[in-house]
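Left out: one protein chain. Kept in place: all the others.
Here is chain A:
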Amino acid sequence: MPDSDSDSSNEGFQVRVALKLASTVENRSLEVPTEPIAVPADIGRKGLSAVVNHLLGRSVGDNDDSDNDSKSDADEEDDDKAQLNFEFIVSGTNNRLLRKGVEREARQHGISLEEAIPITYFPASNVPDLSEEKEELPDWVSSLSSSGSLLFSGCYDGTVHVYRNDQQALKEVHSVTVSSGPIKCLDTTVHKDQTWVATASLDHTLSIHTCDSKGKSMQAFGECIHEGFSCTTSSLNFCSAPSQLLASGGGNGTICLWDVTNAGNDGTDAAPKKRKTSSGKKSLLAQIRPTAVLQSAHSQLVSGVSWGNHSKDNATTLISGSWDHSIKLWDVERQDCLLTLNGSRVVACLDTSYHSEGVVATGHPDCTIRLWDVRTNQSNQSSVVSDKTFRPSHKAWVSCVQWSQTNAFHLVSSSHDGTVKLWDIRSSNPLHTVKVFGKEEKGLCLNYQASAEDGPKVFVGGSDCSIKCISF
């Protein structure tokens, strides 16, 4: 590892940088002296990373940089002194991650090279690791949802499989046939020590099941029935505690809200009663009526609904995306559309950020992920899609996009091209790309699990009838 002085003598032109550890990083041992140091002008992320490692005395003799990126991650836990990768943000560059040389970045944003350039750094996210093991399922996996340590997966044969997420491997706990048709989407929530599972199937049914905390038994609770709701439910989202409202978007543009968890308690309407289903079997099921129906909320299929804020207790806003190219923000109590943002492409999937309110990521069939600002309290209503945030890096239809619960900047996406990509919204290119599926197999759904002790995990399901796990 050559030191910075020798570097500069080789390159000729240098800039001075002042490195500073980001304040959000808890591990303050990574701090380096803030005195400006001279580095080659065209030094990039890797070079600066090496400089920081050198300053920290983390250099490992026989590991060179390129090796470090790909291989040494496994050793990191073992060797405290192993090299780390860092991300850098040149201050004044609109909070963009450093991807080009320092000089180019600075010139582009009009930062003077005369003075020391302040650069914030923080440890880079780990290289994702695709575990070899995979859980075989009988059919395509169309939806995944996790609640606590349980992972629920909806399948194209109409079954829901429950997995317990223990240490390294998934363990199938239970499976139940929920509907006659393929399950299109699934969402879960925890209420009254039970996990409530809502599944929507292509056969136009929306059924609610309850599951105990172990996942051992799963019982049908009820069916959501709405007379006008005659189309396939294409998206589901449970509101978090305490209201536990379920929002569903339909194939004909309707959005319905269901008070599922309270359905058994109040009113005679939702009381369990005998009903003859179309398939002829008798069942003791609650018939749940929608608490609110947003008729013709969209003109076409509603492909994504998401409650406006994951974190807050009482959700009042709902965000929906549709095939009619628009994103709409709804006030649930007033049943009123607050904001309509029109894009140019079909919205295939949608998720709202856990950390910052009003930030929505959408996946589109044109291989692109777009970020939307749906805040309405701004004076100017020009809050529109930022088309340039991400480059179209996927090669096919983006089927699912989900924000990281832990990192406000990260989101993961899966696509029909069989890859899963980790994105940082401060960079237009993905941080990491994992080829999860083989050729011509489509990724259909993913679930980001943050709570596990061994770092965040992403479960991916798709058309190769298996669930795969990526650990970050």
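Everything that follows uses one rule, which is that a residue touches a chain if its C-beta (ideal position, glycine included) is under 8 Å from a C-beta of that chain, and two chains touch if they have at least 3 such contacts; residues count from 1.
The criterion applied here is as follows: contacts and distances are computed from a predicted model.
> The chain dropped from view, which UniProt name applies: "Ribosome biogenesis protein BOP1 homolog", "Vacuolar-sorting protein SNF8", "Glutamyl-tRNA(Gln) amidotransferase subunit A, mitochondrial" or "F-ATPase gamma subunit"?
Of "Ribosome biogenesis protein BOP1 homolog", "Vacuolar-sorting protein SNF8", "Glutamyl-tRNA(Gln) amidotransferase subunit A, mitochondrial" or "F-ATPase gamma subunit", the absent chain's UniProt record names it "Ribosome biogenesis protein BOP1 homolog".
> Decide which residue listed in A:Ser147, A:Asn165, A:Ser179 or A:Ser413 touches the omitted chain of the complex.
Considering all chains, including the one not shown, the answer is A:Ser179.
> Looking at A:Cys211, A:Leu339 or A:Leu444, which makes contact with the chain not pictured?
A:Leu444
> Where the complex has a chain not shown, which of A:Ser149, A:Ser175 or A:Gln300 is the residue touching it?
A:Gln300
> For the chain that's not shown, point to the residue among A:Gly222, A:Gly251 or A:Gly358 touching it.
Only one of A:Gly222, A:Gly251 or A:Gly358 touches the chain omitted from view, namely A:Gly251.
> Please give every residue of chain A in contact with the chain that is not shown.
Against the missing chain, chain A presents residues 140, 142, 156, 179-182, 201-205, 227-232, 251-252, 277-279, 300-301, 323-324, 344-346, 348, 365-367, 392, 396-397, 399, 416, 440, 442, 444, 463.
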